[in-house]
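Of the protein chains in this complex, all but one are displayed in their positions.
On to chain A.
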């Protein structure tokens, strides 16, 4: 509990730092010496606070989505970007952008979520049809499925001249976040709260179908709830920020090593660490070659893939 508090304080400090990093001069001094209509206050309200909130919300909810996915698939190495979920959401977003470009963002997000659900269900179906002995093969199948869906998406984006937009969605980036462009992410937080309320169910489901049935729970229903949470979070983050790879994978894994897998206990840890990790990566991406920015997906991708490799090799060593 004390450690959780410490993690919370660290994340809070990172969030405050995040507010004051950037090209435009926003400092406490500048804020105090100017009135509300002046530039520093306006930058803070319109750009900085929304950006920091977007980072915290998407970091926490994507990490939770990864955690839920790992529980329902019963595999440590799956997350929305290694199960075809993100790619399916992206396809859905493209389809609705082509068919009904005038729809409000929340409608497009809904369609992306439905596609994400269908893609993830397909992934689960494949896993059921091809029982895999090796834990590593499961994410590989997911990455292949994602590759196929991604290729279809790219093809249509190319034919309809939307390649640039597609690239923008797939590359997670917080630099475009402003007031009015991030609020959907609160839905992601709502999903994280649902995951916390249903935490025991997911922990039980993580121990398998027979185990779940023995305790009188409907396994199918828990799976569907998990699927909905994962798909909605993926879609919301995709349409607001773009995809952030590996986040849902490394944060729950590191938390699992530290505090185990009882979701009642891990959900707060995963949410706080997810937010903290993305805050840190975002600050890094903003200062490393200031005044320019490195997109968050690149920073998280580089750090995340290294941690992912470490986790993979570690499992191999333990298995041997």
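Note that in this section a contact is a pair of C-beta atoms (placed from the backbone, for glycine too) under 8 Å apart; a residue touches a chain by one contact, two chains touch by 3 or more; residues count from 1.
Just so we're on the same page, contacts and distances are computed from a predicted model.
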>> Can you match the unshown chain of the complex to its UniProt protein name from these: "Fe-S cluster assembly protein SufB", "Iron ABC transporter ATP-binding protein", "Alpha-E superfamily protein" or "Heme exporter protein C"?
In response: "Iron ABC transporter ATP-binding protein"
>> Using the document's definition of touch, tell me which of A:30, A:217 or A:287 contacts the absent chain.
In response: A:217
> Looking at the whole complex, which of A:110, A:206 or A:226 touches the chain that is not displayed?
Replying inline: A:206
> Which residues does chain A use to touch the chain missing from this display?
Replying inline: 71, 74-76, 199-200, 203-204, 206-211, 213-218, 256, 260-262, 264
